[in-house]
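Note that this is a trimmed complex: some chains were dropped, and none of the rest were shifted.
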Amino acid sequence: MPRLLVLTMSCPDGIGIVASVTRFLADHGGWIVEANYHADEKDKWFFMRQAILADSFHLSVDEFGDRFIPIADQFGISWKLSDTRHKKRLVLCVSKQDHCLSDLFHRWKSPDAGFDIVAVLSNHEDLRSFVEWHEVPFVCIPVGPGVNDPAFEEMARLYGRFGGEGMILARYMRILPPWFCERFDGQIINIHHSFLPSFVGARPYHQAYERGVKLIGATCHYVTGDLDAGPIIEQDVIRVDHGDSPEGMARLGRDIERIVLARGVQYHVEDRVLIHGNKTIVFR
Amino acid sequence: MPRLLVLTMSCPDGIGIVASVTRFLADHGGWIVEANYHADEKDKWFFMRQAILADSFHLSVDEFGDRFIPIADQFGISWKLSDTRHKKRLVLCVSKQDHCLSDLFHRWKSPDAGFDIVAVLSNHEDLRSFVEWHEVPFVCIPVGPGVNDPAFEEMARLYGRFGGEGMILARYMRILPPWFCERFDGQIINIHHSFLPSFVGARPYHQAYERGVKLIGATCHYVTGDLDAGPIIEQDVIRVDHGDSPEGMARLGRDIERIVLARGVQYHVEDRVLIHGNKTIVFR
């Protein structure tokens, strides 16, 4: 895995954007190894991701910022430049179930993971030994019944203290308060155990069983103040039939949950996801 | 395809049902080529389907009815016996789109279709020539805006006159009145162009686009008085992404719609679907 600089950007659509930006990259030696574009026809908005071999590029991340200003101003570009040498620092939130947690820990060990797990927060003690065996800080923050429990202040504080660059709700079973969702807008990723927008809220496998659906699913999405209604990053489904109880669906569903969450996290840490209103552009 | 007798039944669950029924079948020479069972644990209800080689069985359908009474009474069995020599008589209802219609016509020509298309009803004239080229009666019944338009009376009358044993809404774009759904309960099959219960009602692909889902689907279900809420027979999905417009989704979705409807119809005409409350058991 060579070191890459990843440029993501968006701006009002128009003529000459790609030409100007790629000319700028080429003029500074940038060898592009991956490029994606999307033009939203309805909103006339343009999105781009460029992955550049870091060794080929003559500018540092700081110099890039200075030199790119004229082009950014000309087209009204919002942009971000990431360096894959820096792994994103993730804080995981869990409750009692460990299938998503253990899956993410397993992927973390892969050399191409693109992220570090810097802490695990939980409202229960159950998963402490597993986490601490991996030499990752585990903090138990019990949460009272109210939506504005002070525990959430503590979670926010810890997220900052650990230098979190992403909070992954890996089957964390509490609803975050609106102020929390707003403060970390675009940083919190949840896995919901249904094919949204079906079966919002509690016990989706029981809802699926009651409705008699023939496929169950999982949805990875950014968390907003609207419960289970934030921008969707990834979804997948698995077949069930009349013989599957809610518990059987939950067992089958765990495989989909962890894969869908893992994909969503991977897209996020590789800067492949751009949020546009309540939707995402995912450059795979 | 050998001629089969298909026995479907349900009753309160208990001990000895399978033994008694299969002993009865064996005692009359019945060679079973396919058998399916399901016990609903929650409701303690039992469901069964047995496919018997017709040539091996010593009883006619009428004789079966007489002789089976003691067993049916003992266990409280509701049952049905079908003969695959008789192809189910289907009435199709369409509006302007022809992808499901032409798909069903194509499958009808296959020797293992299990159904005959005896008439096509439509609220528009558009598909007349296609249907009549296949030498099938086409009746245009314009429907006014009200839910109790007398046109529905005419549809019910025609369904009876054509000896319909199943009404397939192959993208028929009108909502049937409650009395109609009740009268033909368990006989009307609809294809809805979303993965229900998501995106009930009109323009589901536009709803899917607005929500930013990453998979779109189709649902084949029995029609009840609750819009898009009847027992689901079959569902499937296809992947979409940020580049797909509502129109693009509609184009991709057509492939799923016709396959899901075709599967649902096939299960229905082969007596593989048993309705249990608002759910189905599908013995594939």
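Every chain is named by a letter (A and B) in the order it is written, and numbering of its residues begins at 1.
Note that a contact is a pair of C-beta atoms (placed from the backbone, for glycine too) under 8 Å apart; a residue touches a chain by one contact, two chains touch by 3 or more.
What you are looking at is a predicted structure, and each value in this text was computed from that prediction instead of being measured.
Student: To what total copy number does the complex in this file extend, with 2 chains depicted?
Tutor: 4
By our rule, only the chains that are shown with their structure count from here on.
Student: In angstrom, rounded to a whole number, how far apart do the mean CA points of subunit A and subunit B lie?
Tutor: 41
Student: Going by the contact rule set out above, which residues of subunit B touch subunit A in the complex?
Tutor: That would be residues 38, 40-41, 195-199, 211-215, 217, 231-237, 241-243, 245, 276, 278-282, 284 of subunit B.
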